[in-house]
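Before anything else, here's the structure in question.
Note that this complex is displayed minus one protein chain, with the remaining chains in position.
By written order: A, B and C. Residues from 1 in each chain.
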Amino acid sequence: MDLRGALRRTAMTRPAVLAVTLPGATELRLEAEAEVRRRGWPVVDAPAAADLLVVCGDPASDDTPWLDGIERSMPEPALRIVAGESGQLADALDTARRDLIDKAATRRAAEVAEVAHVADVSDEPGGHEHGDHEGHGDGHDHTMGEVAGLPMAERGDDRDELRLDRLHVPIGPASSDWPAGLVLRLTLQGDVVQGVEVDHLPLPPSPRLPFWDEPWLRAAHGDEVSRGSAVRRRCAAHLDSAGRLLAVVGWDDVAARCRRLRDEVLSGASRESIGGDLRRTVRRVERSRPLRWSIAGLGELPADRARAAGVSGPALAADGDAHDRLLKWLHEVERGLEGLDDARPLAPDDRTGPRGRLDGPQPPSRALLDILPELLTGAEFACARIIVASLDPDLDELALAPVSGAAHA
Amino acid sequence: MPDEVIFWVLALVAVAAGVMVFRFDSMARATYALLTSLLCVGGEVLLLGLDYLGVVIVLMMTIEMAIMAVFMVMYMMNPAGLMPMTMVHNKKGAAAICAAVFAVLAAGVLLAPWPSRRGRPSADPTMDLGLSLMGPQMLTMMALGLALFATIVATVVLATRRGRYDRFGDDLKARTPDDAVRGGTGR
Amino acid sequence: MSLELFLLLAAALFSIGLFGALTQQSIVMLMMGLELMLGGVIVGAAAVWHYIAPAAADGQVLVVLAVTVMAVEMVVGFAVVTALFRSREVDMTDMAAELKE
């Protein structure tokens, strides 16, 4: 075996993974994250850096174009696998690695692929061209329209009363640390969000209940669910959200700890084994003055406004900004620590899921989505990402028909 | 001999990049062509034995052009130059004037009876410059300082539309300024 | 290398800059022309210092002056463009002239 071939093979023994989650596949995402982490494969956040695209969930035919787009914008050797069912992921990853190694070893002479898209691929071409804008008066004979097949930016008023270029940038559904399936069509001027259109991938009717709300919904349907498992689910949901927010804020270390704790809570670790670690992590976040300094004041949502918008759950109880919501999550997690192993059955009329009341006229995440435009407009791009993460709507809930008992709610 | 080569390379690159500034369609490229040209100017100054000034020119021009690129992209049409377009007026007249200016300057340079070199550069020209600015040229230094300060004030006034009444209310009593973006000192 | 060569380079840069300053419609581009002209001045001043009067620091002071002028000119230019742009969405000299009418 020649040296170059051997090096190519070695290079692909740990391919970089870009995981994309489709709505309704939360469980698969958690499984994929845990498996990839166990193997120590690097996780990346842009197609350009990835070798392996892992799609969690069953792609509908509508999803094909944008998934293809992501795959095309990955540098060779690139591979896409679909993890449609739980339990098969380890095998799928093994196969993918073998294929990638073969692909890398039999690489032909380098031909450079041209990709037409940016890091975030949506299902329609977004105007990500920072090019020309509308005519400036007369005397300049140039035509507007498209360049290289990309639409040109136009001008509009902005926050600072300068008429600058508007860019239409779709964010999601493939962004990392992003609610699965959410698509925000942003109108950016510079990196200030001037307009937001909330959209999402099609939500296929699924027999599966939304993962994070499952215990309460099952109890409502009359199944026997222990309180402990409901508490575990809530803690894991909050740890997941907190991990996501901390990752967006850029505190990777604590984000990773939250995610590890989340997996341990879900896998049934006892209170004694994780309690200390969990409390330490919560204290660490609580005491971090730089964190407070960094995200305080972002996405202010006073309780009265939240209530008016129909928000329930931690976002309402936090009664404040992104930092308050983060602490609310973590405190609920800490409180839940007591009840992790509670074997008593969950009361069927307990309908308070991790994101709010499930017996309201609409799922709690719907309200979170509805207040997004109001909170995001005028924020800078980075702040907008933090605000979205601090609300962390769960789009799985949208497919949820109003729970029985909602009629009289 | 190496000095000779360096001089010619820098000179040719400086002039070529200078020409390209006005030939590129792309604003980013034009800005960076100007940067190239000015970096070469810095190099020539280094070559003449003015270490401090040469490096300072490199430092300042890099930062200046990096910031200029922002304004270019912000305000200019067609910043990426994806659509060929011209935005010039009176090209022929200007070319004639510039050719004439160059001819006159060149004639002056070549014909003038330049005085011969008097004195020798001191061991540390940077020290010279400092002593001069803090001594005989103190007035220049102070004028520069004042000019820079006036510039800062004037440009902020020109460029911003918000004054303190907008930020702290009509009676200036608001504890936190009403800004679009919250700052970091928690006022 | 001689004084004349350096001064010719300075003259060339100055003339190119002048051409840009005269032809460009955009204020920002016009400023780039001015920067080039000042670049020529810097080369000239440094060359004169080196070849004629290296003992005195006057040539160096002139370079400092030119560098400062470059910075000031650029900053003022941007501020003016921003102000004009805010009020009229104008970033070109011709259009600024039309505003007078």
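We take it that contacts are C-beta pairs under 8 Å (C-beta built on N, C-alpha and C of every residue); 3 or more make two chains touch, one makes a residue touch a chain.
Going forward, contacts and distances are computed from a predicted model.
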| query | Name the absent chain by its UniProt protein name; which of "Heterodisulfide reductase", "NADH-quinone oxidoreductase subunit H", "Probable sugar-binding periplasmic protein" or "Amino acid/amide ABC transporter membrane protein 1, HAAT family" is it? | reply | "NADH-quinone oxidoreductase subunit H"
| note | Considering the complete assembly, the absent chain touches shown chains A, B
| query | Out of A:256, A:269, A:303 or A:317, which is the one that touches the chain we can't see? | reply | A:256
| With respect to the chain omitted from the figure, which of A:42, A:65 or A:302 is a touching residue? | A:42
| Which one, B:12, B:63, B:134 or B:174, makes contact with the chain that was left out? | B:63
| said: I need the residue numbers on chain A that touch the omitted chain, in ascending order. | reply: 7-8, 10-16, 37-38, 40, 42, 44-46, 48-49, 51, 73-77, 104, 107, 110-120, 128-131, 147-150, 167, 169, 175-177, 188, 190-191, 246-254, 256-257, 259-260, 288, 290-291, 293-295, 380-383, 385-386
| If the missing chain were put back, which residues of chain B would it touch? | 26, 28-29, 32, 35, 51-52, 55-56, 58-59, 62-63, 65-67, 69-70, 73, 80, 82, 124, 126, 181-185
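One rule holds for everything that comes next: only the chains that are shown with their structure count from here on.
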| remark: So, in whole Å, the Cα centroid of chain B is separated from that of chain C by 7
| field | Multi-chain contact sites of chain C, meaning residues that touch two or more partners | value | 82, 85-86, 91-92, 94
| Junction residues of chain B, two or more chains touched | 87, 161
| query | chain C touches which residues of chain B in the complex? | reply | 3-4, 7, 11, 14-15, 18-19, 21-22, 27, 30-31, 34, 37-38, 41, 44-45, 47-50, 53, 56-57, 60, 64, 68, 71-72, 75-76, 87-91, 93-95, 97-99, 101-102, 105-106, 109-110, 114-115, 117-122, 125, 128-129, 131-133, 137, 140, 144, 147-148, 151-152, 154-156, 158-159, 161
| request: Mind listing the chain A positions that touch chain B in their complex? | output: 130-133, 136, 140-143, 147-148, 159-162, 164, 190, 293, 297, 378, 380
| task | Show which residues of chain B lie in contact with chain A when the two form their complex. | result | 73-74, 77-80, 82-85, 87, 161, 180-182, 184, 186
